[in-house]
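First, the structure itself, so that you have it in front of you.
Note that one protein chain of the assembly has been removed; the remaining protein chains are unaltered in position.
And then subunit A:
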Amino acid sequence: MDRTTTEWNVSLNARASLLAVVLLVLGLGLWEGLNQVPILGGGGELSEYEQLMAGADETAKVPPPSEVLVRAWEELSNPFYDAGPNDKGIGIQLGYSLYRVLTGYLLAAVIAIPLGFLIGMSPLMYKALNPYIQVLRPISPLAWMPLALFIIQDSEASAIFVIFICSIWPMLLNTAFGVAGVRQDWVNVARTHELSPLKTAFQVILPAAAPTILTGMRISIGIAWLVIVAAEMLVGGTGIGYYVWNEWNNLDLTSVIFSILMIGVVGMLLDLALGAVAKLVAYQE
(Lines give C-alpha, C1' and ligand atoms only; values in the text may rest on other atoms or scores of the structure.)
Protein backbone atom coordinates (compact mmCIF):
# COMPACT_ATOMS: atom_id res chain seq x y z
CA MET A 1 0.00 0.00 0.00
CA ASP A 2 2.72 2.38 1.09
CA ARG A 3 4.85 1.51 -1.89
CA THR A 4 2.15 2.13 -4.45
CA THR A 5 1.48 5.60 -2.99
CA THR A 6 5.14 6.60 -3.42
CA GLU A 7 5.22 5.23 -6.92
CA TRP A 8 2.03 7.08 -7.68
CA ASN A 9 3.62 10.28 -6.27
CA VAL A 10 6.78 9.92 -8.29
CA SER A 11 4.92 9.29 -11.46
CA LEU A 12 2.60 12.22 -10.69
CA ASN A 13 5.58 14.55 -10.36
CA ALA A 14 7.17 13.13 -13.47
CA ARG A 15 3.96 13.44 -15.40
CA ALA A 16 3.46 17.02 -14.19
CA SER A 17 6.96 17.98 -15.35
CA LEU A 18 6.40 16.26 -18.66
CA LEU A 19 3.10 18.05 -19.14
CA ALA A 20 4.71 21.40 -18.24
CA VAL A 21 7.44 20.87 -20.82
CA VAL A 22 4.94 19.76 -23.48
CA LEU A 23 2.79 22.84 -22.80
CA LEU A 24 5.84 25.09 -23.06
CA VAL A 25 7.00 23.56 -26.34
CA LEU A 26 3.49 23.62 -27.75
CA GLY A 27 2.91 27.22 -26.68
CA LEU A 28 6.25 28.48 -27.98
CA GLY A 29 5.89 26.49 -31.19
CA LEU A 30 2.45 27.92 -31.84
CA TRP A 31 3.65 31.43 -31.04
CA GLU A 32 6.68 31.02 -33.29
CA GLY A 33 4.70 29.44 -36.12
CA LEU A 34 1.93 32.04 -36.16
CA ASN A 35 4.28 34.98 -36.08
CA GLN A 36 6.83 34.30 -38.76
CA VAL A 37 8.09 37.53 -40.25
CA PRO A 38 7.18 37.42 -43.94
CA ILE A 39 10.15 37.44 -46.27
CA LEU A 40 10.01 40.67 -48.23
CA GLY A 41 9.31 40.51 -51.99
CA GLY A 42 11.73 38.85 -54.40
CA GLY A 43 14.68 41.25 -54.51
CA GLY A 44 14.31 43.75 -57.32
CA GLU A 45 14.76 47.51 -57.18
CA LEU A 46 12.65 49.18 -54.54
CA SER A 47 11.02 52.46 -55.46
CA GLU A 48 11.95 55.49 -53.35
CA TYR A 49 8.66 55.23 -51.49
CA GLU A 50 9.30 51.58 -50.68
CA GLN A 51 12.80 52.42 -49.52
CA LEU A 52 11.44 55.04 -47.14
CA MET A 53 8.94 52.53 -45.82
CA ALA A 54 11.32 49.58 -45.79
CA GLY A 55 12.18 47.87 -42.57
CA ALA A 56 8.74 47.81 -41.05
CA ASP A 57 6.69 44.69 -41.70
CA GLU A 58 3.66 44.74 -43.90
CA THR A 59 1.45 44.10 -40.91
CA ALA A 60 2.74 44.37 -37.36
CA LYS A 61 3.16 41.04 -35.59
CA VAL A 62 4.09 39.92 -32.15
CA PRO A 63 7.78 38.97 -32.33
CA PRO A 64 8.32 35.18 -32.26
CA PRO A 65 10.10 33.58 -29.26
CA SER A 66 13.26 32.99 -31.28
CA GLU A 67 13.69 36.75 -31.64
CA VAL A 68 13.07 37.26 -27.94
CA LEU A 69 15.73 34.65 -27.17
CA VAL A 70 18.24 36.39 -29.42
CA ARG A 71 17.50 39.72 -27.73
CA ALA A 72 17.75 38.11 -24.29
CA TRP A 73 21.15 36.72 -25.21
CA GLU A 74 22.32 40.14 -26.43
CA GLU A 75 21.12 41.90 -23.30
CA LEU A 76 22.25 39.27 -20.81
CA SER A 77 25.71 38.82 -22.31
CA ASN A 78 26.47 42.45 -21.53
CA PRO A 79 24.20 43.41 -18.64
CA PHE A 80 26.25 46.22 -17.10
CA TYR A 81 27.14 48.49 -19.99
CA ASP A 82 26.62 52.21 -19.48
CA ALA A 83 26.26 54.30 -22.64
CA GLY A 84 25.05 57.54 -21.10
CA PRO A 85 22.29 58.54 -18.70
CA ASN A 86 19.48 57.16 -20.87
CA ASP A 87 21.05 53.91 -22.09
CA LYS A 88 22.25 51.38 -19.53
CA GLY A 89 22.42 47.59 -19.42
CA ILE A 90 19.58 45.46 -18.08
CA GLY A 91 21.64 44.55 -14.99
CA ILE A 92 22.07 48.20 -14.03
CA GLN A 93 18.38 48.90 -14.63
CA LEU A 94 17.32 45.96 -12.46
CA GLY A 95 19.81 47.12 -9.83
CA TYR A 96 18.20 50.56 -9.67
CA SER A 97 14.74 49.02 -9.39
CA LEU A 98 15.80 46.59 -6.65
CA TYR A 99 17.46 49.40 -4.72
CA ARG A 100 14.26 51.46 -4.81
CA VAL A 101 12.04 48.52 -3.94
CA LEU A 102 14.20 47.33 -1.04
CA THR A 103 14.62 50.83 0.42
CA GLY A 104 10.89 51.57 0.32
CA TYR A 105 10.04 48.10 1.53
CA LEU A 106 12.44 48.10 4.48
CA LEU A 107 11.24 51.55 5.55
CA ALA A 108 7.69 50.22 5.41
CA ALA A 109 8.65 47.14 7.47
CA VAL A 110 10.37 49.26 10.12
CA ILE A 111 7.16 51.22 10.63
CA ALA A 112 4.51 48.60 9.88
CA ILE A 113 5.66 45.84 12.22
CA PRO A 114 5.88 47.85 15.49
CA LEU A 115 2.69 49.69 14.61
CA GLY A 116 0.99 46.42 13.75
CA PHE A 117 2.05 45.04 17.13
CA LEU A 118 0.49 48.02 18.85
CA ILE A 119 -2.74 47.71 16.92
CA GLY A 120 -2.91 43.96 17.43
CA MET A 121 -2.38 44.17 21.21
CA SER A 122 -4.72 47.06 21.84
CA PRO A 123 -8.36 46.85 20.70
CA LEU A 124 -8.63 50.58 21.40
CA MET A 125 -5.87 51.48 18.91
CA TYR A 126 -7.33 49.02 16.43
CA LYS A 127 -10.72 50.69 16.53
CA ALA A 128 -9.21 54.19 16.38
CA LEU A 129 -6.84 53.54 13.44
CA ASN A 130 -8.90 51.11 11.41
CA PRO A 131 -10.94 53.71 9.46
CA TYR A 132 -7.78 55.44 8.27
CA ILE A 133 -6.16 52.21 7.22
CA GLN A 134 -9.27 51.18 5.30
CA VAL A 135 -9.32 54.50 3.41
CA LEU A 136 -5.60 54.64 2.62
CA ARG A 137 -5.12 50.98 1.73
CA PRO A 138 -6.94 50.79 -1.61
CA ILE A 139 -5.28 53.88 -3.13
CA SER A 140 -3.42 53.11 -6.34
CA PRO A 141 0.31 53.85 -6.21
CA LEU A 142 0.19 56.08 -9.26
CA ALA A 143 -2.43 58.29 -7.67
CA TRP A 144 0.16 59.17 -5.04
CA MET A 145 2.79 60.13 -7.58
CA PRO A 146 1.80 63.74 -8.47
CA LEU A 147 1.32 64.58 -4.80
CA ALA A 148 4.61 62.93 -3.83
CA LEU A 149 6.51 64.79 -6.55
CA PHE A 150 5.03 68.07 -5.39
CA ILE A 151 5.64 67.59 -1.67
CA ILE A 152 8.94 65.69 -1.67
CA GLN A 153 10.40 67.70 -4.58
CA ASP A 154 12.59 64.81 -5.67
CA SER A 155 11.63 62.13 -8.16
CA GLU A 156 13.94 59.47 -6.72
CA ALA A 157 12.55 59.90 -3.20
CA SER A 158 9.02 60.05 -4.62
CA ALA A 159 9.43 56.65 -6.25
CA ILE A 160 10.68 55.22 -2.94
CA PHE A 161 7.80 56.86 -1.10
CA VAL A 162 5.29 55.27 -3.45
CA ILE A 163 6.82 51.84 -2.76
CA PHE A 164 6.70 52.59 0.94
CA ILE A 165 3.07 53.67 1.01
CA CYS A 166 1.91 50.68 -1.04
CA SER A 167 3.85 47.95 0.72
CA ILE A 168 3.06 49.11 4.27
CA TRP A 169 -0.60 47.96 4.43
CA PRO A 170 -0.36 44.17 4.05
CA MET A 171 2.46 44.09 6.62
CA LEU A 172 0.55 46.30 9.02
CA LEU A 173 -2.70 44.37 8.79
CA ASN A 174 -1.08 40.94 8.91
CA THR A 175 1.03 41.88 11.90
CA ALA A 176 -2.03 43.19 13.72
CA PHE A 177 -4.03 40.12 12.77
CA GLY A 178 -1.24 37.72 13.79
CA VAL A 179 -0.67 39.44 17.12
CA ALA A 180 -4.37 39.61 17.94
CA GLY A 181 -4.76 35.94 17.03
CA VAL A 182 -2.14 34.56 19.42
CA ARG A 183 -3.83 31.93 21.59
CA GLN A 184 -5.00 33.38 24.86
CA ASP A 185 -3.71 30.22 26.71
CA TRP A 186 -0.12 31.08 25.78
CA VAL A 187 -0.47 34.65 26.98
CA ASN A 188 -2.04 33.32 30.20
CA VAL A 189 0.85 30.92 30.72
CA ALA A 190 3.27 33.82 30.30
CA ARG A 191 1.26 35.77 32.86
CA THR A 192 1.38 32.91 35.41
CA HIS A 193 5.17 32.84 34.93
CA GLU A 194 5.11 36.57 35.77
CA LEU A 195 6.83 37.62 32.53
CA SER A 196 7.01 41.39 32.00
CA PRO A 197 4.83 42.75 29.15
CA LEU A 198 7.97 43.40 27.05
CA LYS A 199 9.22 39.85 27.58
CA THR A 200 5.77 38.50 26.77
CA ALA A 201 5.79 40.45 23.55
CA PHE A 202 9.20 39.27 22.40
CA GLN A 203 9.29 35.72 23.75
CA VAL A 204 5.71 34.61 23.35
CA ILE A 205 3.73 36.81 20.97
CA LEU A 206 6.41 37.53 18.38
CA PRO A 207 7.35 33.88 17.70
CA ALA A 208 3.68 32.94 17.71
CA ALA A 209 2.71 35.67 15.26
CA ALA A 210 5.85 35.37 13.09
CA PRO A 211 4.37 33.14 10.36
CA THR A 212 1.44 35.53 9.85
CA ILE A 213 3.81 38.54 9.84
CA LEU A 214 6.00 36.84 7.24
CA THR A 215 2.95 36.16 5.07
CA GLY A 216 2.23 39.89 5.16
CA MET A 217 5.83 40.67 4.25
CA ARG A 218 5.64 38.24 1.36
CA ILE A 219 2.49 39.87 0.01
CA SER A 220 4.13 43.27 0.43
CA ILE A 221 7.27 42.50 -1.55
CA GLY A 222 5.08 41.26 -4.39
CA ILE A 223 3.12 44.49 -4.36
CA ALA A 224 6.29 46.59 -4.14
CA TRP A 225 7.72 44.87 -7.22
CA LEU A 226 4.43 45.41 -9.08
CA VAL A 227 4.42 49.07 -8.17
CA ILE A 228 8.02 49.88 -9.09
CA VAL A 229 7.49 49.16 -12.77
CA ALA A 230 4.53 51.51 -12.95
CA ALA A 231 6.30 54.20 -10.93
CA GLU A 232 9.42 54.08 -13.08
CA MET A 233 7.40 54.24 -16.27
CA LEU A 234 5.97 57.49 -14.96
CA VAL A 235 9.08 59.10 -13.50
CA GLY A 236 11.59 57.67 -15.97
CA GLY A 237 15.34 57.98 -15.95
CA THR A 238 16.47 54.60 -14.68
CA GLY A 239 15.10 51.22 -13.67
CA ILE A 240 13.33 48.35 -15.36
CA GLY A 241 10.12 50.37 -15.66
CA TYR A 242 12.00 53.04 -17.60
CA TYR A 243 13.48 50.30 -19.80
CA VAL A 244 10.00 49.06 -20.70
CA TRP A 245 8.83 52.61 -21.40
CA ASN A 246 11.88 53.41 -23.52
CA GLU A 247 11.40 50.32 -25.67
CA TRP A 248 7.69 51.02 -25.97
CA ASN A 249 8.70 54.45 -27.19
CA ASN A 250 10.54 52.65 -29.99
CA LEU A 251 7.64 50.19 -30.45
CA ASP A 252 10.20 47.42 -29.88
CA LEU A 253 8.02 44.59 -28.62
CA THR A 254 10.91 42.11 -28.58
CA SER A 255 12.61 44.08 -25.84
CA VAL A 256 9.32 44.62 -24.05
CA ILE A 257 8.66 40.87 -23.92
CA PHE A 258 12.20 40.25 -22.75
CA SER A 259 11.81 42.78 -19.95
CA ILE A 260 8.45 41.28 -18.96
CA LEU A 261 10.23 37.95 -18.51
CA MET A 262 12.98 39.61 -16.46
CA ILE A 263 10.40 41.32 -14.23
CA GLY A 264 8.72 37.95 -13.68
CA VAL A 265 11.96 36.16 -12.85
CA VAL A 266 13.14 38.80 -10.38
CA GLY A 267 9.70 38.94 -8.75
CA MET A 268 9.76 35.18 -8.35
CA LEU A 269 13.25 35.28 -6.78
CA LEU A 270 12.12 37.93 -4.28
CA ASP A 271 9.12 35.79 -3.36
CA LEU A 272 11.25 32.64 -3.02
CA ALA A 273 13.66 34.48 -0.72
CA LEU A 274 10.87 35.52 1.63
CA GLY A 275 9.33 32.06 1.33
CA ALA A 276 12.62 30.61 2.62
CA VAL A 277 12.59 33.00 5.58
CA ALA A 278 8.97 32.07 6.30
CA LYS A 279 9.97 28.40 6.54
CA LEU A 280 12.50 29.28 9.26
CA VAL A 281 9.85 30.74 11.55
CA ALA A 282 7.10 28.24 10.81
CA TYR A 283 6.03 25.93 13.66
CA GLN A 284 3.68 23.04 14.24
CA GLU A 285 1.14 23.33 17.01
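List of remarks:
In the analysis below, contacts are C-beta pairs under 8 Å (C-beta built on N, C-alpha and C of every residue); 3 or more make two chains touch, one makes a residue touch a chain; residues count from 1.
Assume contacts and distances are computed from a predicted model.
The subunit not displayed here is recorded in UniProt as "Nitrate ABC transporter substrate-binding protein", chosen from "GNAT family N-acetyltransferase", "NADH dehydrogenase", "Nitrate ABC transporter substrate-binding protein" or "Transcriptional regulator". Interface note for the absent chain: among A:L149, A:V229 or A:L270, the touching residue is A:L149. Within the full complex, the residue among A:G29, A:G237 or A:G275 touching the omitted chain is A:G237. Listed for subunit A, the residues touching the missing chain in the whole complex are 48-49, 52-56, 58-60, 83-87, 146, 149-150, 153-155, 233-237, 242, 245-251.
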